[in-house]
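With one protein chain withheld, the remaining protein chains of the complex are depicted in position.
Up next is subunit A:
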Amino acid sequence: MNAVVIEVNRRSLRKDVPARMHLGDFVREEGRQTGTHLGCEHGVCGACTVLVEGRPVRSCITFTSACDRQSVTTVEGYDGDPVMALLRPAFSRHHALQCGFCTPGMLATSRDIVLRLPDADEARVRLELAGNLCRCTGYMGIVNAILDVLEQCRGEGVPAVSALRAALPRPDGGPAPQRKPFRTFTATDSGTLAAAAEAPREEAAAPVSGTRGGTNIQGSFTVPYPPGTVWAFMTDLPAVAGCLPGAELSEHAEDRVKGRIAIKFGPMSASFAGAARLERDDARRSAVLKGAGQDSISKSRANGDVSYRMVALDDGGTRVEVDLLYSLQGPLAQFSRSGLVKDFVARMIQDFGRNVALRLDPERAADAPLPSAHINAFGLAMSVIWSRIKRLFGRDG
């Protein structure tokens, strides 16, 4: 709990709040100002927009503790505000509100537009409203109401509004510096391709395509051992799990496994518990691992088929071609644009391939710890997992 003193609509509230309480819940539950609406709770709909120190902010992704000793204004607190005095009747006149769910956020945003952008035209008003979703009005009425108020405030039309505008931080005027015409020159620094050199290996991930309701990612890795050896390893599920960063098996019976895989994708972490079944085709040295799992905390669900096949290389080594078909549902899916997942999977395949090669290396002790994953975020120590797997199945490396 954190002690906060926050002024809500000019009334000072002194409360102990949990750190996880966002400002939207604070004004509604502790401040009893229930006009603020929560829609998406991740910043995209704008319904929860309130003023903090006079500026619009998203109350769903602003934590109450971070607003200690600041002032908050919700839709209930605009009495005496000269801009609202104009916006409210304008919203009525122009039929700018229907169900009213978006209205508290729309008003906070509209007030900001009127103050900050005195010269806004329709295009600009629409641009500024892009972060506030309205399901009912089609925006026509809202845009017209704002343009109407802007018109009323032209010049010194409404002195009280002019005074508020004058108090805003703004550049000290003066014309924008005149930009000189482009002059040609010989570049001495044109950037480096350093980033490209370190970037995911090209062969690691082929273009993503949406098929059969899932996303498809292809990649491959090579190991310097013959296909037969690699195949034997790749169909040994505990061995495979031991090379997969973050994976941990809890049950194993023939070609079925249960377990969990902890993934960290930058700041995001999830731990999918699930089951998988291996369908193998020994003649072709190819297999499909079909799995499904759920992250117990974010409730994200993942389904995936990992197909892989061994391709003999001229130098006696093996290329393992991997084809992942997956679908993701729930919160994690919102942050996982396909390109990003592709990048992540590409790194995962490379780490996995490297681990397989290390495990197959006869020169190496079977229980020597594997190096930590390239994806620096995989927090789990591979050696710990490996020894646990061995203990579980009583295997000798």
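As a working rule, a residue touches a chain if its C-beta (ideal position, glycine included) is under 8 Å from a C-beta of that chain, and two chains touch if they have at least 3 such contacts; residues count from 1.
Throughout what follows, contacts and distances are computed from a predicted model.
This figure omits one chain of the complex; the name its UniProt record holds, of "NADH-quinone oxidoreductase subunit I", "Na(+)/H(+) antiporter subunit C", "Multiple sugar transport system permease protein" or "Carbon monoxide dehydrogenase", is "Carbon monoxide dehydrogenase". Of the listed positions A:Thr36, A:Ser65 or A:Thr137, the one in contact with the omitted chain in the full complex is A:Ser65.
Taking the complete complex into account, A:Ser298 is the one of A:Ser71, A:Ser298 or A:Ser327 that touches the chain left out.
One chain is missing from the display, and on subunit A it is touched by residues 2, 18-20, 22, 25, 41-43, 46, 49, 52, 55-58, 60-63, 65-66, 68, 108-109, 112, 116, 123, 127-128, 130-132, 168-172, 176-177, 179-196, 198-200, 202, 205-208, 265-270, 297-300, 331-332, 334-335, 337, 339-340, 342-344, 346-347, 375-377, 379.
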